[in-house]
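Read the structure below first, then the notes.
Note that one protein chain of the assembly has been removed; the remaining protein chains are unaltered in position.
We call the chains A, B and C, going by the order they appear; numbering starts again at 1 in every chain.
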Amino acid sequence: MFEKMIDDSMSKSPWIFHINAGSCNGCDIELVSVLTPRYDAERLGFRLTGTPRQADIVVVSGPITVQTRDRLVRTLAQVPDPKCVVSLGSCPCSGNVFKGSYAIDGPLEKWTHVDVSVGGCTPKPEAIIAALAKATEILKEKRKEMRK
Amino acid sequence: MNILNHFPIMSVMVLFIGAFVNALVGRKSSAARNGVTFVAITAALVMMLALIKPIMLDGEVITYWMGNWAPVEGWAFGISLEVDALSLFFALIVTVAVFASGIYSFTYMSHDDSQVNYYTLFLMLSGSVLGLVLSGDLFNIFVMVEIMTFTAVALTAFRTNYEGALEGAFKYLVVGSLGSTSLLVGIAMVYSQLHTLNLAQLSALIPQNASNPVLLAAFAFLFMGFATKAFLFPFQPLAADAHAVAPASISLMISGVLTKCGVYGIVRLVYCLYQNWDLPFVQYLVTGFGAVSMFICVTMAFNQHNFKRLLAFHSISQVGYVITVVGLGSILGISSGLYHAMNHTIFKGLLFLTAGAVQHQTGSLDLDRLGGLSKRMPRTTILFLIGAASISGLPPFNGFASKWMIYQATFQQGMSTGNPFFILVCVVALITSVLTLASFIKVSQSVFFGQLPEEYKDVKEVPVAMRVPMWILAALCVVTGVFPNLVEKFLLLPATNAVYSASAYIDHAMGADYAAAHGVFSNGILGIPASNCWQPATWLMLLFCVTCAVAIVALLGSPNDSKKLAISACDEDAEALDAKYESFFSGEEAVYSQVGGSDLFWGFKHNWRKYFSFMHDWHSGIVNDYTLYGAVAIAFVLLACVILL
Amino acid sequence: MMVVNYVGAFALIVLGIYCMVAKRNLIKVVIGMGLVDYGANLMIVTAGFNPGGTAPIFSISELNMATFFVDPIPQALTLTSIVIGACVTAMSLSLVMKLKEQYGTLNTDEIRRLNG
Partner (left out) sequence: MSVLMNLFHVLVFPGLLFCVVMGVLLSGLDRIWVARMQRRVGPPLLQPLYDFLKCCGKETIIPRHARKAAFLAAPVVGFVALVSISLFLPVAGQEAVFSGSSDLVVILYLLTLVSVCMIVGAACSGAPFAGVGLSREMVAMISYELPFVLVILAVSSVTFTVTGNVPQSFSLQAIVDFQAANGALITRLSMIPAAIAMLLVIPCEVGNHPFDVAEAETEICEGTLSEYSGAPLAIFRLTHMVKMYIMAALFCVMFLGGITTGIVLLDIAIFVLFCIVLTFITSSLPHAVCARFKVEQVFKFYWTVVAGLAVISLILVWLGL
């Protein structure tokens, strides 16, 4: 009865959980700036949560260092379905300048299915918002699929 | 002669005879031991229940003269038992608690040695307490108090090898003897003036001689004697020491029953013997002692690391509530006090029994080491939560019903007399209730919820025989909470009426018109004001309605066929841990950053750190200090009574 | 003089309490308890004493309002109270013995595992 409404709200209220997997903080700052008055992602319903249990979209930044790897995997497993993984910046995609380092165990695809990737070092806030908006659409599709 | 008239003496005797028989036959066989104990406590309970009809409903008073030694020419020399609704009210509390405690002991104590001594002492304790509340004679009250203290001390020290058992028992004995002596001195003073010890006769004579300084001094001594037995401030360290180390079934007796004797004594003293409840000084004195005990003990509970010691402080805090409203001198006050006294026995008994269950199964009472037992002992957890909700005064349990009346009583007293003192008391009572809730949250978090430590992985649920008495008490918690109207009709109204009809109490013992001849007139009461306002049954129906509505909406909206969206829980028996079901934590995997019980309310304790550290030092654990506090309190009350009354 | 008795009774009680408060030895604390008890007993006996009264043993025919005798009830009370006091002393001494075994001391300052 409410299925349609729930499907619709799936894309209107995406909550973000941010994992820093060894990032240099550049992408993290840009992600925060998305929520600031200038870009105001809250008008699309975005909200940063503090726990993976409440997240819809997991944003991963950083090149997945060996130290963070296990925790990343563990935390990703704790996110309830339907969920979306967004890789933020070039690091989780490719390893960026850290590629080949002994301390890196990337890319992110190795550990989980990535739904949206944003390139750039660092990506512009506009690009991040676009990626998140895309993720919400994927979220809605996933929810519909899960029902079937 | 009606057989019911013999029930008071028989119920006391059956317990004492049970103790004697038990000592004779119980040494070898546990069946004989348990059988004798069970028969004795059941008989006492049944006899008290049988008295409900004539005394509570028909308003009779039963006077029993030992050896038929009835008063001659208005002088009562014989030993008597006099049972009015007030006595019966407390006798019912006592027998129910004794029954629960006895049944619990059969399994709980089964691993101890020399159990025959335990049951002998236990039955003597029960008999003495019952004798105290039924007695019609001041000196017998003293004798019963002594037997009670004595057996309670012996039972506290029963597990001599338990850490601190002897120490707690010794402190209880030494400082308790101060209270007993105070009682004895008070009795001597009363006798020296009036040459009688019969309660009924004294009730007629004392109000006539109200300005006699010796009687006023006697009032101070008697009040402090009973206050010691109720463990009011400054005697609360004793209670904490004794409760914490006694076996759980005895902690129930000490907290649920022995303190009630103190309450009974104070009610009798103020409302019946001296009938000075309407004097402002007495109101300040009694209410002040109650309020101070209530607040100090609840804050002390924040410092505790031991489950039962924490419960012990709460026990005194709740007795503080009772004494506070008893001191108000209003009808609403006394009825709410009696109600809370009854409820306190029920829920605190339940809590001590659950603490005993935890101790029985895990061998520990340390709040910092226990945790996560709700997985292993789910039934005990439910029972504990019922008890905790009751003591914290959450609706719809019984604690709320009585606390609600307590707030009404204190506030009405404050407003109708225009006295800010009672408003302050009302605020203290309300805050105490929140603090009580906080410390029970602490217990539930650090014992039953949170993570299960490795060493308690194989803990089992307690046996059924121990759960039965807990369920009885839990059921009473709910029943007396949901139907306050019935409690009021069958128990509170008659008891309150008895409190206010001293003349009926006097006349029945001393012959008609004795009270009127001595200028004691009292008419009893017609009803309890402001009752019937809190209707839990309506509220529960409301709750049920709304729950149904929510459930219907949830059913309509639930996904029709998808399994993935349903609730997913981890497989308990799976060997490999699935990361999905692990708790979220961002630190090292191995370290569970569990918040220790005593650090749980840091934000509160930090602001009050000076107070807490002062109180910690004040409860020094040295027996001399505790004696000093007691002696100073007695001296203070004595001076105040003689100067101000 | 009866006043002496009363003063003595109170003096005993106060001494006993002083002993319980100030003495750091368990045995002395128990002695203090005993003293307090004796004071109370003395007080009861005094309360029932009539100077010059006879022993309260009469046959019923001799008894009339003018008979002058010592009140028997306080004596009965005192007997009870003495018995209780003896029990309490015995009990506390046995506890002291056990405490000495467990703690290895009789000093109250060291017997304070239960505090705070």
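Everything that follows uses one rule, which is that a contact is a pair of C-beta atoms (placed from the backbone, for glycine too) under 8 Å apart; a residue touches a chain by one contact, two chains touch by 3 or more.
Nothing here was measured: the structure is a model prediction, and the numbers come from that model.
*Asks:* For the full complex, can you list every visible chain touched by the one that's not shown?
*Replies:* Missing chain, whole complex, touching shown chains: A, B.
*Asks:* From the list B:210, B:441, B:478 or B:517, which touches the chain that is not on show?
*Replies:* Touching the chain that is not displayed is residue B:441.
*Asks:* Considering the whole complex, not just the chains shown, which residues of subunit B touch the missing one?
*Replies:* Interface residues of subunit B facing the absent chain: 372, 374-375, 378, 381, 385, 389, 392-395, 400, 404, 407-408, 411-412, 414-416, 418, 420, 423, 426-427, 430-431, 434-435, 437-438, 441, 444-445, 448-452, 529-530, 532-535, 538-539, 542-543, 545-547, 549-550, 554, 557, 559, 564-570, 577-578, 580-586, 592-595, 599-604, 606-607.
*Asks:* I need the residue numbers on subunit A that touch the omitted chain, in ascending order.
*Replies:* 2, 5-10, 12-14, 37, 40, 42-45, 47-51, 53-54, 56, 78, 80-82, 143
Here, only the chains that are shown with their structure count from here on.
*Asks:* Can you identify which chains form the pair with the largest number of contacting C-beta pairs?
*Replies:* B-C
*Asks:* Hey, how far is the Cα centre of subunit A from the one of subunit C, in Å?
*Replies:* About 82 Å separates the centre of subunit A from that of subunit C.
*Asks:* What's the distance between the Cα centroids of subunit A and subunit B, rounded to whole Å?
*Replies:* Comparing mean C-alpha positions, subunit B is 57 Å from subunit A.
*Asks:* Go ahead and note the Å separation of the Cα centroids belonging to subunit B and subunit C.
*Replies:* 30
*Asks:* Would you give the residues of subunit C that are in contact with at least 2 other chains, written as numbers and ranges?
*Replies:* none
*Asks:* Return the residues of subunit B touching two or more other chains; collapse runs of consecutive numbers into ranges.
*Replies:* Nothing qualifies.
*Asks:* Within the complex, which stretch of subunit A touches subunit B?
*Replies:* 1-3, 6, 51-53, 70-71, 73-75, 77-78, 81, 146-148
*Asks:* If you look only at subunit C, which of its residues touch subunit B in the complex?
*Replies:* Going by the criterion above, the answer is residues 13, 17, 20-24, 26, 29-30, 33, 36-37, 39-40, 43-44, 46-48, 71, 73-74, 77, 80-81, 84, 87-88, 91-92, 95-96, 98-99, 102-103, 108-109, 111-116.
*Asks:* Which positions of subunit B touch subunit A when the two form their complex?
*Replies:* Interface residues on the subunit B side: 556-557, 559-562, 564-565, 578-580, 582, 584, 586, 589.
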